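So that we are looking at the same thing, I have put the structure below in C-alpha cells.
Here the complex is missing a single protein chain, while all its other protein chains stay put.
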Amino acid sequence: MTAAGNPAVAGVGRPITGGRRLSLTWVGAVPFLGYVSVFLFLPTIIIAAGAFLSDSGPTLSNFGNLSRSYIVSATINSLILSGITAVLGAALGAVLSYAIATGNPNGVLRRAAVSASGVLAQFGGVTLAFAALASIGPAGIVYLWMAQNNLDFYSSGTWLYDLRGLEVVYLYFQIPLMVLVFLPAVDGIRPQWREATESLGGNTWHYWRYVAGPLLAPAFLGATLLLFANSLSAYATAAALINQGGIILPLQISNAITSEVGLHEPGFAKAQAVVLIAIVGIVTALYAVLQRRTGRWLQ
Amino acid sequence: MMSTSRSGVEVRLEDLRRRYAGVTALDGLSLTMAPGELVALLGPSGCGKTTALRLVAGLEEANGGRVVIGGEDVTNVPANKREIGMVFQAYSLFPHMTAMQNVAFGMQLHEVGTEERRKRAGEMLELVGLSAHANKYAHQLSGGQQQRVALARALAIEPKVLLLDEPLSALDAKVRSRLRDEIRRVQLEVGTTTLFVTHDQEEALAIADRVGVMNAGRLEQLGPPTTIYSRPATPFVAEFVGLTNRLPGVVKGREVEVRGTRLPLVKPDSTDGPAIALVRPEAVSVAADGDVSSGPLIGTVIATVFLGATSRVTVDLGDITVLAQLPTSDAVALTAGTRVRLSLRTDPVLIARDEKAPTEA
Partner (left out) sequence: MAAVSRARRLKLRVFRIVTLVVFGAFFLIPIYAMFEFSTRGNGVDAPRTLDNWKAIGTYPDMVAGIVNSLELAAITSVATLVVLVPTMVWVRLRLPRLRRVIELISLLPLTIPAIVLVVGFGPMYLWLGTNFSDSILTLSFAYSILVLPYAYRALDAGLAAIDVKTLSEAARSLGAGWPTVMWRVIVPNMSSALLNAALLSVALVLGEYTIANNLLYPNLQVELVSLGRTNAGVSIAVAVASLLFAFVLLIAISFFGRPRRMRSEVA
C-alpha cells in the first residue's frame, strides 16, 4: 500500500504539457479511489443489492418482512427516541453553546468544554451506558441518594432499560454534538450586529427577534436534523445498556445480521439497513441545504 | 430631499474619561461640534479615538465626563435611545436582509409605517447611488457597496449625530477615496453633525471641517485641516500628520540654528540647548550644485520619487538625510548621485527634545 500510496512520484520529470500527462496525473487518485471502492462502495452495493435478493433470486419479500410488528414498533420507537432527543438536545445544546461562545475564545473553559463535547459526541458509545448505570442505575450513586431522600424515581418500575432510559442517556451525546455543530454558528454572530441594532434604536428583544434569531434559525434547524439522524444511527450505547431484545431499529438490524445466517433470511438485515439509510439520507440532505445557507450568513 | 435632518444639532463632549482594567483609554476629552459640522478624530491605534466615538454612541459607559447632544445630556441614556446613526468598520450589514431591508430596519424599530418605510429606504439608497442593488444581500455586494448601504441605514432614521468608525479602512485604496468623497457629499446634503474616526491622515484632512489629532487619550490639536498641516501645535502632530524632517540643531533665544540657518520658533519659550527641529519637506529647497547663493548645505541625491505634480528627493548630507518636496519640473535633473545644494525656508518651526518619533499610521 505504501508504494502505491505515494502518487506524487507519478509525475516526476513530466513536461507540463503533453499527451500522456493527463492519464499519469489521474493515476495519483487511484490508491484512494481503489480503497474506498472496496471498503465503502462495495459494502454499500452489497446492502443495496442484497436487500432485493433472496436465495432464489430477485425479490421484494425482504421489504415485506419489514411489516412484522416488532420491526414496525422498533422503527416507531427509533423515530420517537430520535425526535425527543433531537429537540431536547438541540434546545439545551444551543443554550450551552451560547454560554460557551460568550466566554474567552481561547480560555481553558472553552477548550475543555469543546474537547469534552468531542469525546462524548463521537467516542462515548459504550462508556455512556456504564456512566448511566453507575449514576442512575438501580445501584448507582444518584439513584441510591435520591431513594434515600424519598425521591425514588424507579418506584413505578426501572425504566432505565426502556425507551425512556435511552432518551435520558442519549442526551449525553446529543447535547455535546449540538455544541460541536452549533458553536461555530454562534461564533459567526458579529458584535457589530448587536451594536448596529442598538444604534438603530432596537433593544435586546428586537435584537433576538429580528437579527440573531433569524440568523441562527437555519443553523439551529439544521443541527436539530443532524441530531435526529445521529440518534437514529446510534447503536453502541443502546446495545451496551440493553442486553437483549430489539427496542430500536439499530438493535433489530444487529439481531438480523446474526439471523441472516441462522434463519436463512439473507436479505432481512439489508432491507432494514436500506430503510435506515433512506431516512438518515433524507434528513442529512435537508441538513446540508440549511447548512449552506448558514455558511453564507455566518462564515 | 430630507428637510427634517437638514439642520444638524450641536454635539458636546465634556471631559470624557474611560479606563480599561487600569489602562487609560481616554484621558479627559473635550470637544464641541457645531451643528452640521464634520469632525474627524485622527490618531494612531490605541489613541482613544474609537473609544471616544463609542462613548458618544452609548456603546460604552464613561468613567467620567458628559456627552451632550442638541442641548440634552445623554451620558446616561442607553444607545438605542440616543438617536445616533453609526457606520462600522465592516461587516455590519445584517446578512439575512437585503440592502433595502437593512435600510428599512431602523425605521421598522421606530414604528414607521410600511409604505413610508419603503419609500424612504428607496430614497436613501438613491442618495448613496445603490437603487439598482436594493434587493441584493450583503454577500452579493462589494465592500464599498456594503458601506454605502450601512451609511444609508444609519441616515434613514434621521439621527441627530452620525458616527463613522473607520468606515473605509477595510476597502481598496481606489474605492476608499471615491467613497470618502461620497460620504462627504451625502453628509453635506443631509447636514447631520458627524464624527469620523480614522487613522488615515489623508482621509481626515480631505473630508473634515475640523480635524482633531489624538494621542494617548488626549486631544493634541483641533483645527481646520490646513492649520493642522501647516501649523501643527505639537511635535506629535507635526510628525503624525504629513512628512517631517528631524534635523538636529541648537536653540538660542527665539530661534533654532540648524546647520547655520536660523529658523524662528513657533513657541519661543523653549530653553536654550540642543534640540530637534521639525522641518516639512516643502520647506527644503534643492538646487543643482553651484555657488553658495543656491544654498548653504552641500549634499548628494540618494533617490528621487516621482509623485505626480511633485517629486520627493532624498538628499544625503553626510551625517543625516533630508527629504525635500519640490515641483516635478525642478526635480527632473536630480537623479541619484547628483551633487546638490540645500537651503531651509525660514518658516517658524516646532522643536522636539525626545528622540523617538511617533509611529506612522
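Which chain is which? They are A and B, in the order written, and residues in each are numbered from 1.
The rule we apply is simple: a contact is a pair of C-beta atoms (placed from the backbone, for glycine too) under 8 Å apart; a residue touches a chain by one contact, two chains touch by 3 or more.
Remember, predicted model here, so these are calculated numbers, not experimental data.
The chain not shown here is touched by just one of A:P31, A:G83, A:P214 or A:G295, and that residue is A:P31. Only one of the listed residues, A:I46, A:I76 or A:V289, touches the absent chain: A:I46. In the complete complex, the residue from A:I71, A:A86 or A:L120 that touches the missing chain is A:L120. Screening A:A147, A:L221 or A:V280 for touch with the missing chain picks out A:V280.
Summarising the interface, chain A meets the missing chain with residues 1-2, 5-13, 25-26, 28-29, 31-32, 35-36, 38-40, 42-47, 50, 92, 95-96, 98-99, 101-103, 105-106, 109, 111-112, 114-116, 118-120, 122-128, 130-136, 139-142, 172, 175, 186-187, 189-191, 193-195, 204, 207, 212, 229, 232-236, 239-240, 243, 250, 253-254, 257, 260, 269-270, 272-273, 276-277, 280-281, 284.
FYI, only the chains that are shown with their structure count from here on.
Rounded to whole angstrom units, the spacing between the C-alpha centres of chain A and chain B is 54. Residues of chain A touching chain B in their complex: 190, 192-193, 195-203, 206, 210-211, 214-215, 296-298. Contacts from chain B toward chain A in the complex involve residues 57-59, 78-86, 88-89, 91-92, 94-96, 105-106, 108-110, 137, 139, 150, 153-154, 157, 163.
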